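Note that one protein chain is taken out, while the other chains of the complex remain in position.
And then subunit A:
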């Protein structure tokens, strides 16, 4: 094994506390290494100096929720033996184009430090970071034992960077490329894995757009006997996925390619057999353009499925109703709203073990209510799936009464994300604001950790949230509230709040400043298109020196207005890589 540097303890010095023999470092470190969660690890390190040091030396995984809250140098100084790094960069609203290009969160400076301090780095998981091809190449060449690369919602690289990874990372076990803004210059990267390379366990290139050489993929899958996750992109046909499944019946998670190919009966039967032979398959996704004609090929695998992602298949209600009775073991289901309320009724009746449901809009920008789900679908799911605790629901109409019924049926919600797509829309039956809906959610769901609100909302909603949401950690607000009082209620309540993101709400400086006592215990605050001014932000910055108060300037707006404000705690002060349009106050 690789040498682990230890610090020898001078036992004679600690004789003062003679009632307890000092705990040998080795034992303490061994015990603490069993503590996996980074939050627990943090707590451990606060107990006493010995424990802080034990944690320091034994910590091998680090999670940094905001890359600007700390510097790579500080991380390197404190933790000498890191093997796995998880880093998150841009504010979440950058996913929705609210953060301009070149804002920051570049991974490179981190990699440079890691190359010096952690030559044995094995895992890098990045979310919303900027990653260039140069960085990927640098990574591939700096860490000989590198195993896991996971890039989610990142941007700045191209498939050339992936070529470097495939070529040089001889011990790679995981390559997970999801939903990144990348330049797809072709699928040749996959062919860069050498023929001697056999260690791959996870391969996800579902969101890459260009064709890979199927031959190379088939050979890769054949020789990587430990492969357990394979998610291919749209260009892989049904016939091809069948071949891949035959090569790797041990697969646990499969993302298929396109389902649109024309099949003769023999091919259909072969596909059915292939799916049936995957005895360990518990997760199925992809299913691009799947229709009722060929969807039944997956039926043999459905009984064991716990996670089914149909969010790229424009299924109608009857198609879903036929499929779901085969999937009684589902815990997680993602669908498009083309399945409509009737489809959701089928969910309620066929999947009693369901814990997570996400319903995405097929046509989010079409304001004509041609397709979609309503409150009835949601109610139907809640009444059949009592274990539901995570929901993301896009709809065009909702009522307070329906939400009250839903949370009565499922009081264990931990994540409640409701998006009524027309901003500021009232309860469509009573024309009341949706205050009581979210009031019911926070009053009933005491375990609620994450909440996203929508619809016509007054300050009352936020009074409810502040008063009742004791475990709330993440809150997303858009087009809501009537006055500063709304945000103030949240800042005065919600003891566990960590992330608050607000857009297009009438909250001003007074609201911002009401959170003075809170921001240091939070990861970050985002406010855009609200009523903040530069003076208000300056005041915040002045009073709280350990916060970075960043204003993203919009060219068109007034000098005194603060259009986009991002506030976060940091131990390293203002960032030095801020672009000209970001002012740190």
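Keep in mind that, in the parts below, a contact is a pair of C-beta atoms (placed from the backbone, for glycine too) under 8 Å apart; a residue touches a chain by one contact, two chains touch by 3 or more; residues count from 1.
The rule is short, and it goes like this: contacts and distances are computed from a predicted model.
Trainee: What does the UniProt entry say the missing chain is called, choosing from "Exportin-2", "C2H2-type domain-containing protein", "Auxin-responsive protein" or "Presenilin"?
Mentor: In UniProt, the chain that is not shown appears as "Auxin-responsive protein".
Trainee: Just one of A:199, A:291 or A:376 touches the chain that is missing; which is it?
Mentor: A:291
Trainee: Taking the full complex into account, find the residue in A:199, A:250, A:483 or A:584 that is in contact with the omitted chain.
Mentor: Within the whole complex, the residue contacting the unshown chain is A:483.
Trainee: If I consider the whole complex, including the chain that's not displayed, which of A:25, A:272 or A:554 touches that chain?
Mentor: Checking each option in A:25, A:272 or A:554, the one touching the absent chain turns out to be A:554.
Trainee: Which of these touches the unseen chain: A:277, A:306, A:326 or A:458?
Mentor: That would be A:458, which touches the missing chain.
Trainee: Which listed residue, A:98, A:185, A:216 or A:353, touches the chain dropped from view?
Mentor: A:98
Trainee: Which subunit A residues would touch the chain omitted from the figure, given the whole complex?
Mentor: Counting only subunit A, the missing chain is touched by 93, 95-98, 153, 179, 181, 207, 288-289, 291, 311-312, 314-316, 338, 360-371, 394, 396, 419, 421-426, 428-431, 433, 456-458, 476, 478-479, 482-483, 503-506, 508, 529-531, 554, 556-557, 561, 563.
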